[in-house]
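Complex shown without one protein chain; remaining protein chains in place.
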């Protein structure tokens, strides 16, 4: 049953939830089963292990929570910090705003580094703050790798460098919800202490799994910190890992089989490197289109351009929600709204997950039609042509079809 | 398991099998059931009745065979004709060629009216032949409504007019495989005697149902003709209709639930009139794109333009199969090959079934990229822009989202 | 949408369509694809080859028709016989009756060997007839391997022996619709010339594939016989095999992927030998239950007992349809009706396809409840206990769970 049916496929171009591959839908199309059967640990172990490859870590321990990404954040914070702990949090956009709200409700002492929306972490201020903190009162730096609301990706290597330069022992906690599995993520190389993601983004699954990787240093913190932990308590999981039962409460059988199928597609079929390259390619094509339309992307410098979502800033006389509405009402195209303080000022094109060149070009064509419908003087085909120019040079043959 | 996996959706633009709506996949995702249970006749009756609305007939009897469209043609011929019967068959393309081969194997005396491929029925010759046949030796005129191999649609009203003008009682038998449910089809108005379609076309189902509508005149013929009939024997079905069991052998439970879902989408959700208009719109946009590319459509006059498939003729120095190959190998785009004597000379863009504007525009963008890859001097974006121009004017708001 | 919904699973115990494994439903849950793509022949070839293992043949050629089993029979007859050819057909039950009707409509000269329903082929008469036919006017012997309407399985080795003993060159054509893949079938050893089955039986798929294996001798006949052939013409398939396109008309993508999954379950996961043993075990348990109820099975001698369906004869004062009705109306249990001349006299318990011990025991418990409801003096639990006694001794550990 659909509430607002429309002919043909929905064109889903929000930066999550993303399009689900048929192989994943097939794997999830199954009855429940007993999660205490001898069969279940085999599946559980395989996904708990393999998911770490997305984070490029060999040293971390992974936890898969039946929750959204927000739950994974709560788990990250409460298992590594005590109430009242000081944490530095760059605020780059709406998701940082949401996290800061969460952090305050969880009783942490949040030191916010404000950036203009569209900019990345202000590394100068970060370094200053870390250097100034001689007593190491700051317990963690909490960074959003890819700020989905503004289409900004931070260079985590530079964040790590700031910590090193300051010789600061604070934990590095990273929201990789919209990056891990799509944007190059090097947990071990960057010595990230905790990184997290959600199933409905690069993994192209339904919402419902919050995935966390914790470094040995984070696990050590977990033993000592004083935050209240119930549902999201790593210690309960670790006991189950030891016992070989894996889950302190009932997991979703379907989501775990879906995760297995998704990991197979990523790690065995397409390959993580190829996936990262595909996201870069689609993102560049999208930005070329935006330029051709005479509009600007919301990331204020190329170094911050996101490979998974592009914010498109509309002229002041235009309400970006009108573009989004007509796209949905006329072309069955779902674009991302401007969130928080950029509501009405930008719309977002998600190019995240299991998606290819022609899907994107169809959506860009739809954006053009929508822009025209709301009165923006776009040249139909201009953005598509620009994106095609970019893709024509970069798109490789499909590996299985050489 | 996929044999040649590729990221993202396959862009399926052959003129059948067509894209299946989620609602149909859902309806078909079920265990087998006993087709002799009291439940099954209710479903059977509902689809046998409602399918007639696609043909716009209130007088015909419908038969749903577990077969492809070819089986439906055999059923049409053997239930209305006797071996040796003379039939007039305009040959417009590959599907007519296939039918003529079939008709000969079934021992009919086939009088072929050749047309150049890309042209419709030669109505002058048809009229001449009918008028010349004073003894009414000709028992049927067999016409393909929409010749899928060349993208040519015939005006069946004019074919009927020829029969009337000649005062000829021959049966009018129509292959509506790629037209019924997508192109306006008026069985009662045009006094078509038998019309047939297949499930994998406008109905957007898997292959597997051959659907036939027979007029009272055709049913009368069925009683007397001498063709050998086994599997496709209408008389066996008619007995089962009388008995309320509906099926002389086991039908596919899944396909019938799928057909029910498809009919609901067509008749209740989108509406047949709106679907016909959508196909006209997408077809016109496609032709505008072809023109912008500097290529020609295979239908030689606008009156024959098909609303469901557009043949695109490539220059002599180009092999159309190369376009199709690169589209599949690089862009996961499935285009229709040139069949029979136009192999290598044209490729086909199917715009049939459950499809919308942005799907088409994505595919047109993919055709452009493919043309460029094979060395055709296409201006990227040119066809998309032309199609957008057309669609921008004609696309209505989605009814459920007004 | 269900027409007569009921809580819990439907208990499907008709001898086809049978219960579909989840792995098959998953494999079929997919969009259409272009059957002319380079991907499709790989799938096609694999199933066309592997399906022969079910028939235990290395010499035959297989054909997979988009049709029910009836179509496979028509294909068998028309590709190996000419109109007017004399054929010997033992009539053992309703399916033989249906085939004889079909054979007559296809203009063969049918010499019926009547058996009482519940008996197998009368081998004495068969031998007499063959020996008497010195001129070899008889072109084929057409046998139902397992007569689904009476639960009778014939020993095809003995049929072959009769032909050999008479030194008769007639073709041996076998309906293996309800046997192949569940009952031991030795095409090459028994020198069967054509054998056929349907997808909705041992293969546990939806209805929709008629599968035929033809010996070299049958293929040779195909070249010379004079029967009219259209849709079911082997020669069209053989040409496509040569061309590597495999299909003379559009096949069902979903059914072929489903067939691939089913063959994997049969050949790779459970193993054909184990499947045959499982069917024997479930059948014996069922017969033990029938005995415990004080009823008789419809097969008149143990040598004819079927491994896939058991006919249960009710006392004359009882209408078997009442048992079936109450089973469906109260227990969501689907039993097979008595067909043709045994309507009302017996009901059938199908134990065919993807089914295990506890499914059967649940159904037997349901039969007992239904028998009680219609007034038959059954001791509740008696049949279940008898069946359990049998299964307790024979059921092996599940191979993957040792």
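In this document, chain identifiers A, B and C correspond to the written order of the chains, with residue numbering beginning at 1 in each.
Everything that follows uses one rule, which is that a contact is a pair of C-beta atoms (placed from the backbone, for glycine too) under 8 Å apart; a residue touches a chain by one contact, two chains touch by 3 or more.
Just so it is clear, the model here is predicted, and its values are computed rather than measured.
From the options C:224, C:242 or C:401, the residue with contact to the unseen chain in the full assembly is C:401. Although one chain is not drawn, its touching partners on chain A can still be listed: residues 1-4, 10, 12, 14, 16-20, 25, 27-39, 42-43, 66-71, 74, 77-78, 83, 102, 105-107, 198, 200, 206-208, 227-233, 248-255, 257, 260-261, 328, 334, 336-337.
The chain not shown here touches chain B at positions 22, 25-27, 29-31, 38, 401. Touching residues on chain C toward the chain that is not drawn are 2-9, 11, 19, 23, 29, 265, 269-270, 275, 278, 328-333, 354-363, 365-366, 368-369, 372-373, 379-382, 384-386, 388-389, 391-392, 395-398, 400-402.
Convention: only the chains that are shown with their structure count from here on.
Chain A and chain B have Cα centroids lying 44 Å from one another.
A straight line joining the Cα centres of chain A and chain C is 53 Å long.
Rounded to a whole number, the gap between the C-alpha centres of chain B and chain C is 34 angstrom.
Multi-chain contact residues of chain B, defined as those touching 2 or more other chains: 2-4, 19, 29, 328.
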